[in-house]
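All protein chains but one are shown at their positions in the complex.
Just so it is clear, A, B and C label the chains in written order, and each chain counts residues from 1 on its own.
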Amino acid sequence: MADLRVNFCGVELKNPITTASGTFGFGHEYGEFFDLSQLGGIGVKGLTPTERLGNPAPRIAETPQGILNCVGLQNPGIDRFIKEQIPFLRQYDTKIIANVSGNTVEEYEGMVEKISDADVDLIEMNISCPNVKCGGMAFGTQPKMVEEVVSAAKAKAKKPLIVKLSPNVTDIAEIARAAESAGADALSLINTLLGMRIDIEKRRPILSNVMGGLSGPAVFPVAVRMVYQVRKAVSVPILGMGGIRTGRDIVEMLLAGADAVAMGTVMFNDPTAPVKALRELEEWMDAHGVKSVSELSGAVEVG
Amino acid sequence: MADLRVNFCGVELKNPITTASGTFGFGHEYGEFFDLSQLGGIGVKGLTPTERLGNPAPRIAETPQGILNCVGLQNPGIDRFIKEQIPFLRQYDTKIIANVSGNTVEEYEGMVEKISDADVDLIEMNISCPNVKCGGMAFGTQPKMVEEVVSAAKAKAKKPLIVKLSPNVTDIAEIARAAESAGADALSLINTLLGMRIDIEKRRPILSNVMGGLSGPAVFPVAVRMVYQVRKAVSVPILGMGGIRTGRDIVEMLLAGADAVAMGTVMFNDPTAPVKALRELEEWMDAHGVKSVSELSGAVEVG
Amino acid sequence: MSVQEICRVAENTQLGDGLFLMVLHAPKTTELAQCGQFVHIACGEGHLLRRPISICAWKAPELRIVFQVKGEGTKWLSERRTGDELDVLGPLGHGFDVGALGSAPVFIGGGIGVPPMLGCVREAVKQGAKPAAILGFRNKGAVILEGDFRDECETFVTTDDGSYARHGFVTDVLKEQIASASGVAACGPKPMLKAIAAIAKQAGVPCQVSMEERMGCGIGACLVCACALKAKDGETRYGHVCKDGPVFNAEEVEW
Partner (left out) sequence: MSVQEICRVAENTQLGDGLFLMVLHAPKTTELAQCGQFVHIACGEGHLLRRPISICAWKAPELRIVFQVKGEGTKWLSERRTGDELDVLGPLGHGFDVGALGSAPVFIGGGIGVPPMLGCVREAVKQGAKPAAILGFRNKGAVILEGDFRDECETFVTTDDGSYARHGFVTDVLKEQIASASGVAACGPKPMLKAIAAIAKQAGVPCQVSMEERMGCGIGACLVCACALKAKDGETRYGHVCKDGPVFNAEEVEW
């Protein structure tokens, strides 16, 4: 039997499968379809210092094997998350990955400080959300800004700090190096690719926010490429995500360089995708005599 | 009856549909499946100063609603193209778009100069191919390099010069402005997104070149977004491409800001896709009382 | 509670121009169904997103839905044949609270908003109320389910172009009937719902409306199906059609 445990910057995940922030709420809903304790970790909806209402509808558009979203970080604010959601999540035997966003360096510092004192296991810092006009995008696309915001946040972090990278950049390795050198304990990628769809009958963008973030199977090859490039550029652990559907996709993402993975959009198609993928991963490892997940991480052979 | 003609920087295309460079060879093969004179234009395989053999196989990998390729610009060289292929293409009542690539500024200059004297209608300068290690990628991703190579090429161009942009950049509008200010007569986008797939059984990249260019329906929302952004940034005509499948997709690409379009990968699925799309476009325009293609270009309403 | 169920198609019949009636063998879903809820149906390999379709009526183990071909997903659905299997998530969302509508509720459907009202009418009858139904259609070819409604209660039919039954809109009928109505529930195009809400408000009777929005997860996790609601402080807040709705109290909705 394969050992599925993963040591992700000091935190032991029972298996490498987590859920991608923003696709899984705070766990309640998918908890009706499978036991959340089966997950290695739960990435919760992105949090901000105070409640955010998000963008008007429509917030979603379908694309070939993908979706665009412009939720705009709707969330109850970090305080209510801590008070109302952590107790619920702690009923389950799984790790909590708190995802935080901010508009300024100070906001990030404050968020990381506050969440560090709460009962979560890992902090994921989203410097890449393309939906928030001020802040989000800019941080994740400029190495200097990445360094600044990550150093500031790291100084306040008392839990492992994962920095989530935007794929909308010319050179992902450069951004990854900036985050690592600023103290990131781990990196997660990819966030969504910026995209747009137009309703040709109305001659208007489908999304209220004009553009939105592309996720789902369509982006998988871009995610694999970026994880591979980042793996070669840094040595901190990587949480790989972007379009993962199956256990085979997880193996591919691990081989490219991920230490653990997150699944998101695929659940909109099949709510039990993570547990199905877990079974597939386990079977595949057994069938191939792979004893532990770490044997796969970064094991792609090139040249 | 809708008027499908498009004036694309002074060249009249009988309709807005052309074929994407590299997906259509020099026209012979698809000519068995439909009459090439039905096309607005033919984008031919990317040309280099001398013959290139390209990369070893495998050169293609399937992805969800997309493909990766690393052909590596296999082509007979510009001289043989001029001698052997132009006479064939000229049998058809359609425009010829010669696509040229180079590794140095001088090579681009030489290519543009030579092709200007040949019997082609438009020159498309590929500064974005992700497959050639030296040259290609670098030009298209740095505004300064774009300016330099486009100015040099433009000085030699005696035919309208289309500059083809890479989507693998942080800010496509910045690159577009650089190309326009350097004298580009038009822009084409998008070229392929950099991606990777791994054969999990062999634990090796599927592509011989490790990474390759992603094209096909999967990239359509990224292409629409970039065309929209570029339309807002520059005033030269735009040849929009990336994942177009149907007449409706063409309408969407036009609304986003394209003046004409190119279709590529979809033909691997259905060789007659361009002529089917042409019929759909015409029917859609008639049904919606749209009298000319130019009524659609850039007509998306925002806000 | 909701389940994911692989349902056999028992019937898929064309009712009219682009309109289909589908009967699914759905033992688990029908056991849980309430009127006004919906199912979220996977539409083949070609589509990542499921499509939300209202529950029209059910009699365990058979679930009845009625849908209109709009784009690729519903076209795919329309091509399913008896014996095919569908991956169905449901029943989802917050349906109509028929009990809160009193003893003489009026149920109004516009176009493809008509089907879910059938389940409502049946529920009202079951609860001992005396419902009426007002059904509006574009034209004669679009009329669906009229007989099913007439089997249950007094039913008024309108067509926008007068090609069948009464020429006019459902609101014309509602204005005449509102005096005797104890409550109103409606499903259909937003402008219609807005007009109905205004009439009900004026008459001082409760009004429930079923809203539509593009969906992702369908269960409340992704927050994409935002519906602007009036918060207590007068500000806008977003409810979610898939979980807080699709049925909202009309007073809550920011029109």
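The rule is simple: a residue touches a chain if its C-beta (ideal position, glycine included) is under 8 Å from a C-beta of that chain, and two chains touch if they have at least 3 such contacts.
Everything numeric here is computed off the predicted structure, so don't read it as measured data.
For the chain that's been dropped from view, list the shown partners it touches.
Taking every chain of the complex into account, the missing one touches B, C.
Given the contact definition stated above, which residue among C:Gly44, C:Gly141, C:Gly168 or C:Pro189 touches the chain not shown here?
Of the candidates C:Gly44, C:Gly141, C:Gly168 or C:Pro189, C:Gly44 is in touch with the missing chain.
Using the touch definition up top, pick the residue from B:Ser37, B:Thr50, B:Gln91 or B:Asn269 that touches the left-out chain.
Checking each option in B:Ser37, B:Thr50, B:Gln91 or B:Asn269, the one touching the absent chain turns out to be B:Asn269.
To test your reading of the contact rule: which positions on subunit C touch the chain that is missing from view?
So the residues of subunit C touching the missing chain come out as 44-46.
Mind listing the subunit B residues that contact the chain we can't see here?
22-25, 28-30, 32-33, 45, 53-62, 65-67, 69, 71, 74, 206, 216-217, 265, 267-272
As a working rule, only the chains that are shown with their structure count from here on.
Of all the chains shown, whose C-alpha centre falls nearest the centre of every protein C-alpha atom combined?
Answer for the innermost chain: A.
Could you work out how far the Cα centre of subunit A sits from that of subunit B, in whole Å?
33
Where the centres are mean C-alpha positions, what is the separation of subunit B from subunit C, in Å?
Inter-chain centre distance comes to 46 Å.
Determine the centre-to-centre distance between subunit A and subunit C, using the mean Cα coordinates as centres, and give it in whole Å.
Here the centre of subunit C sits 36 Å away from the centre of subunit A.
Two or more other chains in contact with one residue: find those residues in subunit A.
Residues 61, 65-66, 216-217 of subunit A touch two or more partner chains.
List, in ascending order, every residue of subunit C touching at least 2 other chains.
None at all.
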